[in-house]
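Missing here: one protein chain of the complex. Every other protein chain is in place.
Just so it is clear, A, B and C label the chains in written order, and each chain counts residues from 1 on its own.
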Amino acid sequence: MSLRIAFAGLGIMGTAMVKNLLAAGFDVAVTNRTADKAGPLVAAGAAFAATPAEAAAGRDVLVLMLTGPEACDAVLFGPGGAVAGPGQGLGPGGVVVNMSTVPASYNTALAARLAARGATLVDAPVSGSKKPAEEGTLVILAGGPQEVVERLTPMFLAMGKKVVRCGETGAGSVMKVSVNVLLGTMLAGFAEMLRLGEAGGLDRRTMLDVVLAGPMANDLLRMKEPLFENDAYPAQFPAKHMAKDVKFAVDAAYETGAAAPCAHMLVQLYRRTVALGLGDDDFAAVIRAL
Amino acid sequence: MSLRIAFAGLGIMGTAMVKNLLAAGFDVAVTNRTADKAGPLVAAGAAFAATPAEAAAGRDVLVLMLTGPEACDAVLFGPGGAVAGPGQGLGPGGVVVNMSTVPASYNTALAARLAARGATLVDAPVSGSKKPAEEGTLVILAGGPQEVVERLTPMFLAMGKKVVRCGETGAGSVMKVSVNVLLGTMLAGFAEMLRLGEAGGLDRRTMLDVVLAGPMANDLLRMKEPLFENDAYPAQFPAKHMAKDVKFAVDAAYETGAAAPCAHMLVQLYRRTVALGLGDDDFAAVIRAL
Amino acid sequence: MSLRIAFAGLGIMGTAMVKNLLAAGFDVAVTNRTADKAGPLVAAGAAFAATPAEAAAGRDVLVLMLTGPEACDAVLFGPGGAVAGPGQGLGPGGVVVNMSTVPASYNTALAARLAARGATLVDAPVSGSKKPAEEGTLVILAGGPQEVVERLTPMFLAMGKKVVRCGETGAGSVMKVSVNVLLGTMLAGFAEMLRLGEAGGLDRRTMLDVVLAGPMANDLLRMKEPLFENDAYPAQFPAKHMAKDVKFAVDAAYETGAAAPCAHMLVQLYRRTVALGLGDDDFAAVIRAL
Partner (left out) sequence: MSLRIAFAGLGIMGTAMVKNLLAAGFDVAVTNRTADKAGPLVAAGAAFAATPAEAAAGRDVLVLMLTGPEACDAVLFGPGGAVAGPGQGLGPGGVVVNMSTVPASYNTALAARLAARGATLVDAPVSGSKKPAEEGTLVILAGGPQEVVERLTPMFLAMGKKVVRCGETGAGSVMKVSVNVLLGTMLAGFAEMLRLGEAGGLDRRTMLDVVLAGPMANDLLRMKEPLFENDAYPAQFPAKHMAKDVKFAVDAAYETGAAAPCAHMLVQLYRRTVALGLGDDDFAAVIRAL
């Protein structure tokens, strides 16, 4: 029998993900802080619920695709929250799937709070931004009990092309944050290469050609090529989100004692990008902070 | 009429490059600080010369594939040097092609010294290491007068798959150093990602899978995958050379005033890798410095 | 009429501070997670209370000298907490003086929570460590309403030689964290100077002489001189506390967008010092992390 899903968080990513869930035939109830975002999804077959509690009532799974820990806390434990009151919202045995990018430490603590209410947490942030979300080609980085992740797999594969079980609850978030350090580093290095070359008299177009013809070429750099060529940075993945993710990495490194020179450099660069008023631009706009 | 070539510097790279020149039918005289390296090349048709002056005498082009500025100075201006004495070595109208990775500022100054002797300098460092050198698939990053670079193109295409004219003399070196900052950054970011993930409990193999299935996958990371998987780092491109190249980048950034947070981080990381006794390992061994 | 004081947190600092309060004639009730620390203070005239609620009951001021936000939360709002229950603990109109080093953002939020219970928060971290605490020569960095800080001044001057009102509640913590960035930077620079000199063949003793005879000499460096000379680092101010304080600075810089290259460097260096097992050594042991 197919999973019955509640979904909270209808931003760019969440909206695209719900569309794919509906297209795959799932029964989905959506809820959002601002109701108007739900319109097109209701037209496509979603149920609308005014509160998380109402959305989650009688459902198997509650998916969170929210901006951070505060929003997760509000949807779960705030007024009208999905697990806020006894006898309403998500029932015992329910599964919360946190697809928001939050610190692993938050998810670990959240798992304990939910366990006390009989619910299981799977953390499942995604690799990929707007376009893969729309095309259903996200990579789902899941952390949680093996059998629960397996039960959720059909749902995940409606939203993405691949599910990687990274370990127990929290492991998905560790993976996401670690991978985003590489992502942020690649673009910072690309931007610095362009700046160093330009300072030495090179033409940006020639540099793009050299890199994209060589062993460092990949889909990421190809996707960013027109942004650097046009020196205009419409958001594919906003700089402010990258700033937040690399801050999570710095925080995690402080906890574990891991060396993190890249993450420390990145958090300064992307935070400066945001401070320059470019937080809603693509994270490639980091070149402006150099 | 085909170019007559003198070639100085028979390390791993130089030897492979001469082989490809010979295979393409070029007349090549080789010289090297230690003569025994020349044996296999002589067997393959190269002439051997005891000194750079002798090698360059009557030749159109002198190619340098050496370890740094000091070695270049010695081959050109030292005892028995290719342009050291009047009436011997490289004749007027000769072209020196410096394929060594050296600072752009060195090449710029060298061009002036050679011009005073009637010779032209083209700087042409390569993108690619041992394997592309052997397979003749290097990318040649050339700086120099347009018509000279064009005249050299058949020679370059015997050693590589592509020639990019980056600008006037020195521009090839700016390109090389800039591109190597991206190269060094990518691997440092990859290594840090692995360390952060491992500190958070993730399995290295799973992380490699996630990255290599996504938009950041490229030939570079695929080439380094077995090194990280086996945690053993036989040199494809030695850490000590990366350390040197990113030091050049730091020096260039100081001269131009360009921001270079990546290069500054890299020079510390790769220098520490060398200090740990890993200078002859692949630059992926930077993970040991984290 | 003299203030009646409750004091929570009998570590090295807290114990010394209470002794000075008693010596100045204040009526003090002490409480601590582990009761045995209280013995000498009770012998010196302090009352002992088993819980924060009991300690604070009927007192004007509750002073916190604790290890961090969690400990503050526990003492105030946990079981037996000083403001946990109605009709017990600190009465309406009471003042909480948080002398612990915590993020300014924590104190700002705490002020609001306490205001809701009719209590006022003054944050008042101290500049100076063990010896100034014992000698009553701390500098008190106070944030809070002018008239409240004035009312507390006699109490502060029993523990310190100077009170600086830095601004409204939270300002004391901003000052402390900012000043500690300078403190951490000075010692990191001192340590790096020694390392650079030694790598270049200099004698450490000669370097100490040069610096201590010049315009950079100060009480801090004079205090650390014997530690560096003997290459042994008994704690005056433990490295783990410095690590925590500079992490607060990094977090604050992320919030405000202030540039913080020193703080980012420091958090890596002092965290590495802790990871090397030197967290309980003096923060001068950062030289071992270089």
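What we mean here is this: a residue touches a chain if its C-beta (ideal position, glycine included) is under 8 Å from a C-beta of that chain, and two chains touch if they have at least 3 such contacts.
Quantities reported herein were computed from a predicted structural model and do not represent experimental measurements.
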Subject >> Chains shown that the absent chain touches, full complex >> reply: B, C
Subject >> Selected residue (touches chain absent from view) among B:95, B:166, B:221 or B:250 >> reply: B:250
Original post:
Just one of C:70, C:150, C:203 or C:229 touches the chain that is missing; which is it?
Top reply: C:203
Original post:
Just one of C:88, C:127 or C:153 touches the chain that is missing; which is it?
Top reply: C:127
Original post:
Which chain C residues touch the hidden chain?
Top reply: 104, 127-128, 139, 141, 162, 164, 166-167, 170-171, 174-175, 177-179, 181-186, 188-190, 192-203, 206-207, 209-211, 213-220, 223, 249, 252-253, 256-263, 265, 268-269, 290
Original post:
Which residues does chain B use to touch the chain missing from this display?
Top reply: 247, 250, 253-254, 257, 259-261, 264-265, 267-268, 271-272, 274-275
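Just so it is clear, only the chains that are shown with their structure count from here on.
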**OP:** Based on the touch definition given at the start, go ahead and assign the chain network to line, ring, star, complete or other.
**Re:** line
Original post:
Roughly how far is chain A from chain B, going centre to centre by Cα mean, in whole Å?
Top reply: 40
**OP:** Just give me the whole-number Å value for how far the CA centre of chain B lies from that of chain C.
**Re:** 54
Original post:
Hey, what residues on chain C touch two or more of the other chains?
Top reply: none
